[in-house]
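With one protein chain withheld, the remaining protein chains of the complex are depicted in position.
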Amino acid sequence: MTKGHHPSTATRRPDRAALFIAAVLAAIAGLIFWDVSRLAGAAGYSQVGPTTVPYAIACCLLGLAIWTAFEAFRGDFPERERQEVGPVIWIVAGLAAQMLLLNVAGFSIATGILFALTARGFGKRKLWFSLPLGIVLCFVVWVIFAKLLQLSLPAGPLERLFF
Amino acid sequence: MKHFFLATILAGAMSLPAYAADYTIIAPANPGGGWDQTARSLQTVMQQEGISGNVQVQNVPGAGGTIGLAQFASQQKGNANALIVGGYVMVGAILTNKSPVTLKDVTPIARLTGEYEAVVVPASSDIKTMADLVEALKKDPGAVSWAGGSAGGTDHIAVGLIAKAAGVDPTKINYIAYSGGGEALAAILGSQVTAGVSGYGEFEAQVKAGTLRLLAVSGPERIAGVEAPTLKESGLDVVVENWRMVAAAPGLSDEQKAAVSADIEKLAKSAGWQEVLKTKGWQDSYLAGDAFNAQLDKDVAATEGVLKDIGLVK
Partner (left out) sequence: MATFDFLLQGLLVAAQPMNLLYALIGVTLGTAVGVLPGIGPALTVALLLPVTYRLDPGGSLIMFAGIYYGGMYGGSTTSILLNTPGESSSIVTALEGNKMARAGRGGPALATAAIGSFVAGLIATLGLAFIAPYIVKLALVFGPREYFALMVLAFVTVSSAFGDSTLRGLTSLFVGLGLAVIGIDQLTGQARLSFGVPELLDGIEVTTLAVAMFAIGETLFIAAQGDKGPDKVEAVRGSIWMSANDWARSWKAWLRGTFIGFPIGAMPAGGAEIGTFLSYATEKRLTKHPEEFGNGAIEGVAGPEAANNASAAGTLVPLLTLGLPTTATAAIMLAGFQQYGLQPGPLLFATNPQLVWGLIASLLIANFMLLVLNLPLIGLWVKLLTIPKPWLYAGILLFATLGTIGANPSVYELGMLLAFGLLGYAMRVFGYPIAPVVVGLILGPLAEQQLRRALAISQGDYSVLITSPIAAVLLLIAAAALIVPLILRARGRGEVLSQLAASED
């Protein structure tokens, strides 16, 4: 899952991103502490109650946060390849659009948009081609799963036109 | 070949005649569970009996059915073609999860099936009767571990009621919650716990095979063909029934409500439904109209009381 391990080479500057991760881990630990502290600790007949395990996890996360910060200062984190932001934004936009449109526009249109925007993220710029393609494909999928297999997939104007 | 096959199904699906109402049934649980099976049986029988031509089942799982209930109440308002399956477990879940949406926010139509709880011990146990179990419970409540379904569910409520009726502090019961009847059954069979409480159907095969000893059932009367006494006969004034019901959307007109009720009544009386009840081992506890609403109010009040006693609801 990693792209080769590059041990600390040139930089001795603290790795800002890694420090940020350490801060996030510490924040999660804090969140767990805060939420679990208001639980009733009544454990019944077991001393390990509903709060014990979350506290233990939070303590470990805190320890890992410190460890991460330590490695960040030593520059022990692997170097990261440069990431293209554009494609990620296209795909996230596609997923967000599907989420928001699903119940309004129905499965085919919402997922068709996701399809086209994902293809756009991978460099297929011709939306006038990929959008109809996606919608038709999703409609076929909808017919197979919603009509033949009775899976409940939200219907929209397009689906109601035919069924 | 696959195409050929799909084409056959398609042709089959299209050849069905069209009926007036196309119902959507919400099963507020994951596929496989009791509510899901009830919803899918309703689907099959409604189509078979010609009550509705096209019935869709939609799973909206989560939090003892309260998520499905909340979504149903808000999204289906006034839609006479939407139904939701629910049951006694939902009554408890609404209270323990502090759900803002309750059964008052939908239109309960009818109770369909019911099941009584059973108290069992492993066949190898020293406990022979309900009286033995009560005695052990009185002596040291912590030493009697009970296996059953999720915390605050029907099984837990039944144990709380038994303890209370026996004069034992319900907060002192040592109830071990399992995720489903199956896991609890394994724990009982393996003698990991003292006793087990669950729907009779979960235990039936084991009781008949002699691997579990049935101490009592929670109905007002004995189950036909089963020797075990009721809890009442054992001196504990406890009656618990785990029922399942079907409800319609809120905000229906009286005519719409009557039409849905008529459809459900037709279903409940149909041969197809009776057949389903038989194969699934469900008891017919059809109850509709005002009688059902009155029973529902009674159940809600009683459940709230016992959950407070156990300490699950403040």
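Chains: A and B, in written order; residue numbering restarts at 1 for each.
Basically, a residue touches a chain if its C-beta (ideal position, glycine included) is under 8 Å from a C-beta of that chain, and two chains touch if they have at least 3 such contacts.
All of these numbers come straight from a predicted model, not from anything done at the bench.
The chain omitted from view is touched by exactly one of B:Gln71, B:Thr129, B:Thr171 or B:Asn293, namely B:Gln71. One chain is missing from the display, and on chain A it is touched by residues 1-3, 5, 17-18, 21, 25, 28, 31-32, 35-36, 39-40, 42-50, 53-54, 57-58, 60-61, 64, 67-68, 71, 76-78, 80-81, 83-88, 90-92, 94-96, 98-100, 102-103, 107, 111, 114-116, 118-124, 130, 134, 137-138, 141, 145, 149-154.
Even with one chain removed from view, chain B keeps its contact list with that chain: residues 1-2, 5, 9, 12, 30-33, 37, 40, 44, 58-63, 66-67, 70-71, 96-97, 99, 142-143, 145, 150-152, 174, 176-177, 179-180, 182-183, 185-187, 189-190, 192-193, 204-206, 208-209, 211, 279-280, 312.
The definition used in the following text is that only the chains that are shown with their structure count from here on.
We define each chain's centre as the mean of its Cα atoms; on that basis chain A and chain B are separated by 36 Å.
Residues of chain A touching chain B in their complex: 42, 44-45, 144, 147-148, 150, 152. The touching residues of chain B, counted against chain A in their complex, run 6, 9-10, 13, 24, 56-59, 142, 174-175, 311.
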